[in-house]
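Note sheet for the following structure.
One chain of protein is taken out of this complex; the other chains stay put.
So, subunit A:
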Amino acid sequence: MGKAPRITIEDLSLAFRTGTGPFVALDRVSFDIAPGSFVSVVGPSGCGKSTLLKLLSGVYSPTSGRILFDGKPVEKERLQGQVGYVFQRALLLPWRTALQNVMLTMEVARRSMTRAQREAEALKWLEIAGLKGFEHRFPHELSGGMQQRVSICRALAFRPQILLMDEPFGALDEITRETLQNELLQLWQQTETTVVFITHSIPEAVILSEQIVVMSARPGRVVERINVPFPRPRVDSVREHPDFVEMAGHIRSLLHPRAHAIAAE
């Protein structure tokens, strides 16, 4: 797998045709993603965050605008097989064990690997994610947090250039969530993958990312891009740092402009 490319999102728009006329899900969204960096996208529901990921993974084609890798535009088909995906639901195959679920992405996107190589690779990721001993369990025998770990392993195992995460920890309780945030950073540091992470949680975005893209809803637009300067590895104490609190407050004010204005009066 080559090094992760610099991703440029250029004036990306997507409109859906609906019964009541076109619905603009994304409106001229532009930002850059440095190779191997961690970018979070925060915004209210309906701001087109998930749509953005579906464009980045080659599931949808944009109405206008382009996605560039290292300055070269990439078509939908070339994006396929390059991106790992993690959803809010673990979305595992109930008829496959944890190990077999992790192997799925390699079966489809890394055809040159032998079965033994796929299995070795899958076992390696499961071990890193702390799932040793659970390889042969079926999804319904695993807790929600464990299922999501399997899902992350599945996405990373085929060494994608980009890892797209759509509110991956949104359905988990707070404790599991913080554990998985730390684990994700550890897993990510073992790869050269670029991560695009969607979340509703402002502290989650701040603790995980190098760059935060704040979006508004209907139509989905970029409001602000924020660089997060905290050094890595980030420890839990960052959460109490005054700069952290201030940055979270700033993002909150961008997301709730009206509430903020009222509070300021």
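Convention: contacts are C-beta pairs under 8 Å (C-beta built on N, C-alpha and C of every residue); 3 or more make two chains touch, one makes a residue touch a chain; residues count from 1.
To be clear about the criterion, contacts and distances are computed from a predicted model.
> Out of "ABC transporter permease", "Phosphopantetheine attachment site domain protein", "Metapyrocatechase" or "ATP-binding cassette domain-containing protein", what name does the UniProt record list for the absent chain?
Going by UniProt, the chain not displayed is called "ABC transporter permease".
> Sort through A:F31, A:F138 or A:F230 and give me the one touching the missing partner chain.
Touching the chain that is not displayed is residue A:F138.
> Kindly state which of the options A:R28, A:R96 or A:R252 is in contact with the chain not pictured.
Of these options, the touching residue for the absent chain is A:R96.
> Write down which of A:S13, A:S57, A:Q181 or A:S216 is the residue touching the left-out chain.
Considering all chains, including the one not shown, the answer is A:S57.
> What is the set of subunit A residues that contact the non-displayed chain in the whole complex?
54, 57-59, 77, 79-81, 83, 85, 87, 89-97, 104-105, 107-109, 138-140, 144, 147, 158
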